[in-house]
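Missing here: one protein chain of the complex. Every other protein chain is in place.
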Amino acid sequence: MNQSILFLLRRLGFYLMAAFAALTLNFFIPRLMPGDPATIIFARFRGKLKPEAIDALRETFGLNDASLIDQYFSYLKSILSGDLGISIAYFPQEVSSVISGALMWTVFLAGTSLIISFFIGTLLGTIIGWNRNSKLDSLLPPTLAFIGAFPYFWLAMLMLYLFGFKFDFFPLGHAYSADVSPGFNLAFILSVIHHAFLPALTMVLVSLGGWMLSMRNTLISTLGADYITFAHAKGLSKRRIMIKYAARNAILPNLTGFGMALGFVLSGALLTEIIFSYPGQGYLLLQSVKSQDFPLMQGLFMTITLAVLLANWLVDIAILLFDPRTRK
Amino acid sequence: MINKTKNSILKRWARGIFRVKKALIGLYLIGGFIFISVIGPLFAKDPIAFLGTPLSPPSLEFLFGTNGQGQDVFAQTVAGARQTLFVGFSTGFLVVIIGAIIGGCSGYFGGRTDDLLSFLINIFLVMPGLPLMVILASWLPPGPGTLIGVLVLTGWAWNARVIRSQMMTYRNRDFVSAAIVSGETNIRIIVIEIMPRMLSLLASSFIGASIYAIGAQVGLEFLGLGDVSSVTWGTNLYWASNDMALLTGSWWTFIPTGLSIALVSFGLTLINFGIDEATNPRLISERRWKKQVPQHLIEAGITPVMKTND
Partner (left out) sequence: MSLYLKFIIILIAGLIFQNCESEKKVGKRDGLIVYQEAQISWARNFNPLSPAGSTRWPTKCGIHEPLFIYNSMTASWVPWLAVNYKWNSDNTVLEMQTRKNVFWSDGKPFSAKDVAFTTQIKKKFKALDTRNSWEYLDKVTAINDSVVQYKFNRVNVPGFDALATQPIVPKHIWEKVEDPVKFLNPDPVGTGPFTEILRFDNQIWELGKNKNYWQKGKPHVEKLVFPTFPSNEQVTLALNSGKLDWAGAFIPAVERVFVEKNPEHHKYWFPLTGHTTFLYTNTKDKLLNNVEIRKAISYAIDRELVVKVGMYDYTEPASVTGVSGPMSVWHSPEIEKIEDWTKYSREKASKIFEKQGFKLNKKGYRLYPDGTPIELEIIIVSGWSDWIRSAQVVSQNLNKIGVKTKVKTYDFGAWISRMQKGDFQLSIGWTEKGSTPYNLYKGMMSPDYLKPLGEVADVNWHRFSSDKADILLKKYEQTSDEKEIERIIYELQKIFVESAPSIPLFAEASWAECNTTYFTNFPSAENPYGTLSPNYEHENLFLMLNVRPR
């Protein structure tokens, strides 16, 4: 057991170092971009500002002339105290409040899509991995692969147009409809599901093939293992072998993939959010890049990176718990 | 002895692939598109000239109709193939090279080198790709070079890790120990002994990376982060969306490019299936005994390992 704890701690150490590297990168990249936010804002305004006014604005944005090193250390200090600064595009709102609202929706949409896709995909993969000669096995993988080959946004727009616009089955965007009030009531929950249906559907369709195939492949290699042959020889029912032994072991490598994908949930929904006007982080990121809103960009990048690292670490723990072989 | 193994591996490989139907279809698809991208622009109209009435449906004059600016969609689809495929395959190629070098060295040499390179790989793996892509693509001057650079930077780590673990398994095999003992240099071992065996892995890495590159590239260009005055599949979709393709019912500005992208990705995926079936020993033997054993006796789940004479 000590070995496993040591292993986890070593992994944690790695994640902390990765976080540090990411934060440093996060600091430098926006500053290397041409143009600075203050200039852009004046330009947008097209107002003639006196030098004092420009400087006053720069001060308010924290774009002072302190050396890069000083700025870096004050940046680190504020990150550690949870102060992500003030957004420029949404001035003077704080970055943390701008992000927190959006974060919730991205996690909801991308998270549920991922879970559904993984669940269905793994199930399908088990079925066709087991019945390798069935019609399903020759039909499903190419079909799902073909659907997944379309650019995601292309499929999303097509579905939005067909089911949202032409047939009016689903709403055109947003996370919930205007006539329900957010809260823990049935109308709101139904409205949320209704609005999330199309975006989630497109996300699931595109990624389904991937999960199915990887499960199928790991299942095939697992099936060749000796203990499976032994179980057959012993006369255990096929169903039991499939679920209790084969699938259970085959799913382990896929869980790693799932864990990593979980971390990327925060960043992956960008195109979905834009097409479906879903109020999540992805769109915020695009906007922060376009308006060179350094604090917001950094805040978003940081939350995403930390989420990925956290997810990875949780997966490490999960694998340790579920796969006895790693506990050695 | 060395030459013989390399030749026989390649030959077996090539034979195997061409026997798999899926891979053949994929190869035809990809070959077709490459052919079109090279030859097509010579026969099609000028893609950027404003030739016809905007948003007119397909006709004899304009096979795929015209887009919102009156440009020939067919010419644009054909012309767009070039840069999209070029960026896609270049990225795939670079990703495999970098992955092979870094992953290979890391897996082969082990120790300190492995710790350092693994750390590097893991950092890049954990970095959120899409946001980084968006940020870099909007900062750097637009163009194919930027796209390749950004895609390679965000995509090399995954293949490197896979190559690394494969390298580690080979490292401990007998033929490598034998080579070391007989005094072969490390470079020679890596390049001559091990790499040929990893051919299928490298090939499917190349294909996987190319699929990723084509998809990500098109996505970035759709967001307007590519060079919008160039003609590529991604920018074609960008303009189609800007011109409200679906709302005006102008499906022809949208569908051909989307289909082309899907067919190329799908073709590549098929080739990958094919490589897998051609080189995975379990699947090879499976094809063989399936022919010999009657259908009703095929017990689901049992995969006998057969001896073969290759």
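Per-chain numbering from 1; labels A and B assigned in written order.
The rule we apply is simple: a residue touches a chain if its C-beta (ideal position, glycine included) is under 8 Å from a C-beta of that chain, and two chains touch if they have at least 3 such contacts.
Quantities reported herein were computed from a predicted structural model and do not represent experimental measurements.
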- Task: For the chain that's not shown, point to the residue among A:136, A:190, A:243 or A:314 touching it.
- Result: A:190
- Chain not shown: contacting residue from B:54, B:149 or B:196: B:54
- Note on the structure: Only one of B:40, B:70 or B:196 touches the unshown chain, namely B:70
- Item | Where the missing chain touches chain B, by residue | 48-50, 54-55, 68-70, 138-139, 141-142, 224-225, 227-229, 239, 241-244, 247-248
- Message: Using the document's contact rule, name the residues of chain A that touch the chain not shown here.
- Response: 33-37, 39-50, 52-53, 56-57, 60, 86, 88-93, 98, 101-102, 157, 160, 164-165, 168-179, 182, 190, 193-194, 197, 273-275, 277-280, 283-284, 287, 289-292
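Definition applied: only the chains that are shown with their structure count from here on.
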- Item | Geometric centre distance via CA averages, chain B-chain A, whole Å | 23
- Touching chain A in the complex, chain B uses residues 22, 119, 122-123, 125-132, 134-136, 138-139, 211, 215, 218-219, 222-223, 237, 241, 246-247, 254, 258, 261-266, 269-270, 273, 282-283, 286, 290, 295, 298-303, 305
- Please give the residue numbers of chain A that touch chain B in the complex, ascending. 14-15, 17-18, 21-22, 25, 29-30, 32-34, 130-133, 141-142, 145-146, 148-154, 157-158, 161, 165, 220-221, 223-224, 228-229, 232, 238, 241-242, 246, 260, 263-264, 266-268, 270-271, 274, 282, 285-286, 289-290, 297, 300-301, 304-305, 308-309, 312
